[in-house]
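One structure is given here, and the rest of the page talks about it.
The other protein chains are all here in position, but one chain of the complex has been omitted.
We just call them A and B in the order they show up, numbering each chain from 1.
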Amino acid sequence: MELTAHAAAGSANLTGATFNFAPGDPAGEWHSQARDYANTRYSTLDQIDTSNVKKLRIAWTFSDGTEGGHEAAPLVVDNTMYVVTPFPDVLYALDLTKTGEPIKWTFKPNPSPMGKGKACCDSVNRGVAYADGKLIYNLLDDHTVAVDAKTGKELWRTKMGNVETGETMTMAPFVVGNKVYVGNSGGEMGAWGWIAALDVASGKELWRAYSTGSDQQVRIGTDFKPFYEQFKGKDLGISTWPAGMWRHGAGTVWAWVSYDPQLNLIYYGTSNPSPRVPDQRPGDNLWTSTIFARDANTGMARWAYQTTPHDRWDFDGVNENILLDLPIDGKMRKALVHFDRNAYAYTIDRTSGEVLRAAPFTYQNWSSGFDRKTGRPTVNPDKEPHPDVKLVNVCPPDLGGKDWEPAAASPRTGLVYASIFNLCMDLTDNKVGYIPSTPYDGMNIRRFAAPGGNLGEFMAWNPATGKKVWSVKETYMTMSGVLATAGDLVFYGTSDGWFRGVDARTGKVLWSQKVGSGIIGQPTTFLGPDQRQYIAISSGVGGAAVVRADINAGKPAAFPAGGNTLYVFSIGGDSVTADSKLSTR
Amino acid sequence: MMLAEALRGESSMAYHHTFGPAVDRITSLGWGLAIISLLVIAIISVLLLGGMFRKRVAHSQGLAVRSDSGGVSWIYVGTGISTVILAGCMLWTMVVTAAVSRPPKTPALTVEVTASQFWWSVRYEGVSTARSFITANEIHIPVGEPVRIELSSADVIHSFWIPQLAGKMDVIPGQTNVSWLEADKAGNYRGQCAAFCGAQHAHMALLVVADPAPAFAAWQESQLSETAVTNGESDGQKVFETHCAVCHTIRGVTPEGIRGPDLSHLKTRSTIAAGLLLNTPANLAAWIANPQSFKPGARMPAQILSGAELTAVTSYLSKLD
Partner (left out) sequence: MRVTVRTLCAIGITLGLLFTGACRRSEGGSATTPPATGFPATNAITTAPLGQVAGASGNVTALSIANPFERNPQAIEQGKQLYIKMNCAGCHAYNGKGNMGPDLTDTYWRYGGLPVEIYKSIEEGRPQGMPSWGAALPPEDIWKLVAYIESFGGSVSAKDYEHARQGDQPGEQIAPEVLAQKP
């Protein structure tokens, strides 16, 4: 019968969404943090599926010897695994062909320790990028470095900023062809935000687009065609600020970039404005908390959309933009899905910047609605902070409804899967002055659970209808990236140390494993030299998930200590070591 | 070398001689009530003295009770007149206070004043966001235009008082009070903190400068402009950035230090130290070297600068126009 055949094939795509998986890296390898240009984080490997995932066991582990939050995903290229640590940003190459996965080489870049005290949210590193036989990644002290993948020798190093001023770099570079895109961090330090393109071969900077300032500095020209009226005008990156304040207005670019090869556009978001006290900077504060589409070659902006105008709560716009085509109101649209810090899930036309869907994906009370005509959220005046006045119960808190931890999408279900939060805050703003190398911040925050009591949640989202399909509530924060596979599985981790495999269609948790420390990294999957499918995840809690006693008030101290172990799982825990044919010892 | 000189003889704490619609009617009311009170005092005094020294009639019979000679009606007359006069004064007061409680037309200019111990921060809102700017201790207003003043406090209770332009309005931490003022003629008007706020309350003055409209517009433009780095003063600027920028701002040169007054375009101000000293290089140098000798208890600490550093930074600051 047809129905049974459908069910048996499991091919029910609920939304009609389709994806472009360019650049089409080998299925058994993982070359880029986001897997592909569209940022799907989806793997076609299906050896591990809903029927056998409960047999997943630890195959091997690797401790990298550093402190701090482990946010990066390991890459696998040519039977070598590349693992980058948080500060001091050490890069390990592990030989997967040998028993025990020994270290092939270690690269120690020696970044300046000053960065440790300038990184707002732990001295993390969100991953390396692979291109053209090189591994390219950012150091905390504002240098981008390229390392030879075979030998571990440094090929080039480019100084992109000055750590003494308070800016750092934590994001994973993004490669398209012969260019690599990098951006800075420092939205709490009054940095001047930017994204830059470097030449992959030489490391030379090709162009840099700032997030505030004149149109020339922001690389806005005649091709700029934003959809909404409030983004049309000259030098809005200056005029939407009090005199001079755009210089330290932040808008840093510290998370993800995606790319559409047909439109030749890159997509990324900018951080909150600085200082974090809105009354000190009236105006819309463009181009902070903004999603940009730029020409991938020249960096000239094509469109921009500001998700939170005059952001008052530290709602950065940096979260990933997953590119997909899907039917909206009967028509097929080239779109992107973006879960913003402000708790709204956006489906946006990626050719024009028009918002097609905007709906809250978690509890929020800062906004009473979204105006489709103007593209502006309606702010609830009760939730506007003013200096020296305690504002209670603002939801979500500065961490947002979802932070940088990236979502994944599945072409089999047509759904998008994300780790999100269920949090609120009490907030008091204090006026601040800008003193270079110190925070330009002013928010005094106490965070706690929103109604429901759970701090975290893992959900499946329908981008066509703008609705949650299913969710798994978690006691502790869920701040890990997501992996989706063709085995109809999605994987995520919790900040108290559980790594889970979930049925992508039903949301049933099929497998869980407690690991050494909390998980805030990104899982990946690959085929070993034995052609077996493995799943890899780093454990080591930190980052902004370390919100500590104030968030765990009343609960026993189940919040784990830090750690630095990479876990690799397989069915039965089998691996090269158990297969004597491939063992070289 | 004090403020009085800066004002060139205009005695501006004289609140009985006012120059603006926010207070003119109150001044008239004040005089009116004073005159009425004096008259009442005079009349009552005459009656009382008359009563005291009136010849008494001798009573040879020693009657225990005197017969009524009919003076009760005077009580009705006296009470009646007093009631009418007092009611009239009350009505007059209410009418005047209602009339001055808000400006005659919506003010085009709003100035946010934040009071700290022991100085005033002043923020001008512009027609657009990019045209707002901050200055300190000196408020410029256009002549003949009402100006809305929003008052907030950075620490304790202060009070905003420009005797010749505006009545006292308390500045209370945690809330924003609103006042307004308007100047009829151009000139300098002194203001003073009017609620005891700490050791240097007496030296927490401010200046309101009323300019004709074109001069006011020119002043606004110059305040918005960013100071160019002046050649030859780069040493002074370096000293400023190292030692002073954590607390003070100079627009375009150093970013926003907010613990102390904004010093952008310092040369355009007639006084320093919240009206305590005339703005001259000699006073600047003395103040920077040891503010506590002028204003013990002010929040600015004595600076540890060498002679050369002090000379350089004073020279730099006195050229900031």
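Observations on the structure shown:
To be clear about the criterion, contacts are C-beta pairs under 8 Å (C-beta built on N, C-alpha and C of every residue); 3 or more make two chains touch, one makes a residue touch a chain.
What you see is a predicted model; the values in this text were computed from it and never measured.
Contacts of the undisplayed chain with visible chains (whole complex): A, B. From the set A:Asp284, A:Glu354, A:Asp441 or A:Asp496, the residue in touch with the chain omitted from the display is A:Asp441, counting the whole complex. Residue in contact with the omitted chain (choice from A:Pro102, A:Gly117, A:Gly177 or A:Gly572): A:Gly117.
Within the full complex, the residue among A:Val200, A:Leu236, A:Ile291 or A:Val432 touching the omitted chain is A:Val432. Subunit A residues in contact with the hidden partner, per the touch definition given at the top, are 113-121, 188, 428, 430, 432-433, 435, 437-442, 444, 548.
Contact between subunit B and the unshown chain involves residues 155, 199, 242-243, 245-247, 258-259, 292, 296-299, 301-304.
Here is the rule we use: only the chains that are shown with their structure count from here on.
On subunit B, the positions that touch subunit A within their shared complex are 128-133, 154, 173-174, 224, 226, 245-247, 249, 251-252, 255-259.
Residues 190, 238-245, 247-248, 282-283, 388-389, 431-436 of subunit A touch subunit B in their complex.
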